[in-house]
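Could you have a look at this structure, given as structure tokens, before my questions?
All protein chains but one are shown at their positions in the complex.
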Amino acid sequence: MDDIRKKAKELLENKTVQVVIGYGKGSGEEARAIFVRDAAKTDQLIFDETCLQNLAVYILKHEVKHLGKIAIVATSSVLRSIMILASEQQLKDGDLVVLGITSDGKYIDLPNFKAIEDYLATLNVSITDKEKELLKMIDAMTMEERWAWWQNEFSKCFKCYACRSACPMCYCPKCTTDSNQPQWIPVASHQLGNMEWHLMRAMHLAGRCINCGECAKACPMDIPLNLLTYKMIDEMNANFGVTVGMKPDAVFALSTFKNEDKENFIR
Amino acid sequence: MSEKNLYLPYSMIIEKVTEEAPFVKTFRLKFENEKEANNFSFKTGQFGEYSVFGEGESTFCIASSPTKKGYIECTFRQAGRVTTALSNLEEGNTIGFRGPYGNIFPIDDWKGKSLLFIAGGIALPPMRSVIWNCLDLRENFKDVTIIYGARSVADLVYKQELRDWEERPDVKMVTTVDPGGETPDWNGEVGFVPTILEKTAPSSKDTIAIVCGPPIMIKYTFPVLEKLGFSDDNIYTTLENRMKCGFGKCGRCNVGKVFVCKDGPVFTLTQLKQLPAEY
Partner (left out) sequence: MEIEKKLLKKASLEKLFEKLKADGKKMYAPVKKDKLVNFALVDTFGEICDDYILTVKSAKSVAFPKIEKIVDYEHSKNSSKAIDIDVSNFPEVVLWGVRPCDAVGFDSLDAIFTWDYKDNIYLARLEKTSIISFSCFKSDNNCFCTSVNGNPGGTKGSDILLTKISNGDYLVEIITEKGKQIIAKAPELFEAAPTEEKDKNLTNVPIKFNVKDITENSAKFFENDLWVEQSLRCIGCGACAFVCPTCACFDIQDESAGKNGTRLRLWDSCCFSLFTMHTSGHNPREVQSQRWRQRIMHKFSYMPERLNVVGCIGCGRCSRACPVDMNISEHLINLAEEVKK
């Protein structure tokens, strides 16, 4: 961690960046995002097991960008998000300084996208045991049970959109759910409105979700939303042999057509 | 519970549709229910919520004068969902209307003074109500000057009325279009509203200025008025913020502590200067 602080201090002092996005002490048990702009304050940066938020959500945020060039403390979730944003032309190599950090808090120098790609290739990016268990449970359900289970979960949703706001990949300036011409998705958070919203969200993240779990964590109603998007990744993995968010120039399975594709409806 | 449902609109029949300019229409609306018509009254400057059922509600000022009885009018530009749906309606169709809401132009206080109306683009509707209101009470006021500008000749709204006002000997009418917006047979002014205002140079003595238009026009018009000697108390304008309820509940139209739907939409420049820049 000291390495990160030192590096952050250096970057701010020599004005390579104007802001370092990292973790600081929160009001409760979990750490919170902080935006260090003063080299003297880099000792506020912390890293431990309470540093959970996927900070990549701030990279494209208007007011953060407005501060100047960004350096970001990057866990594997942040790195994978950066790979997606790069693949979607939202970020260019060199746009930001990446301060890689291992899960046990060691600084890793990641000077460019290639270095990130190489580093990610060494990681085992899999879901948590708790998530595996939940998935197993859902997989074991019949179609009807599964439907009922999700209906119960969705019934709690009041469309606060915290899930969308917390996701680094939900950066569209105008979300489909906000379109009123046509009104694709009912605005009200009733059964139909909720179901359509969640189906749309899941579809829009299919093959883009890196399963950081941020959406589920953000949800004040505790809906395990990431399982929906994760399931998509799982399928993606099985069908297309891709793990999402591992390279900066990925092509998206759902928006790409290849001659050898199994489905032939498109031909 | 004796209170009535604040959200329940009146049924209004579209009596007449006038195409004013590309994408701009005026509806003349008549109450379907005569009793409601008789109980209804409004004052100039107020607005209402107009609705197409199934599409939603939209906020427009009442563009006719309270002195014209038996109907109200609104002029709107096709912009989004509700205004598009409204555009597709025809004479004889029914729409919803609730109102009137908001404060008023204090024309009683203006008695004995001269009036200077300055409007740009589609912002003539709120102005049209107060202009007609004042012209119908013409003897109450001294000089009346109207300066109206639009992007191009085609974009001028209320073409018939502009002609009527032009022909009145008791009104000084100046019409202008932005440079490049003129047609070969255009015989009005060419230039932006603030420039034409400066050129016209109306006296500020005992005069009230009423300014409505796009934010950019308003921004450049105020300094000219100040230069002409108008005090902030004698300059009136209207604000437009997104609205849903129209009566201080839905919480979306406030500028600082001021709710445009309840405290406005009419403000003096003095009041405007006290507001934070959130409009």
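The first chain written gets the first letter, and so on, giving A and B; residue counts start at 1 in each chain.
To be clear about the criterion, contacts are C-beta pairs under 8 Å (C-beta built on N, C-alpha and C of every residue); 3 or more make two chains touch, one makes a residue touch a chain.
Since the model is a prediction, treat every value here as computed from it, not as a measurement.
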Candidates B:80, B:179 or B:229 - the one touching the absent chain: B:80
Absent-chain contact - pick from A:4, A:57, A:83 or A:244: A:57
Interface with the unshown chain - residue positions in subunit A: 26-28, 30, 32-35, 53, 57-58, 61-64, 152, 156, 158-162, 164-166, 178, 186-190, 214, 217-222
Missing-partner contacts on subunit B, residue numbers: 1, 3-9, 11, 51-57, 79-80, 83, 92-96, 215, 240-242, 244-245, 247-252, 254-257, 259, 262, 276, 278-279
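Assume only the chains that are shown with their structure count from here on.
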Subunit B-touching residues of subunit A, taken from the complex the two chains share: 180-181, 183
Subunit B to subunit A touching residues, read off their complex: 80-81, 84
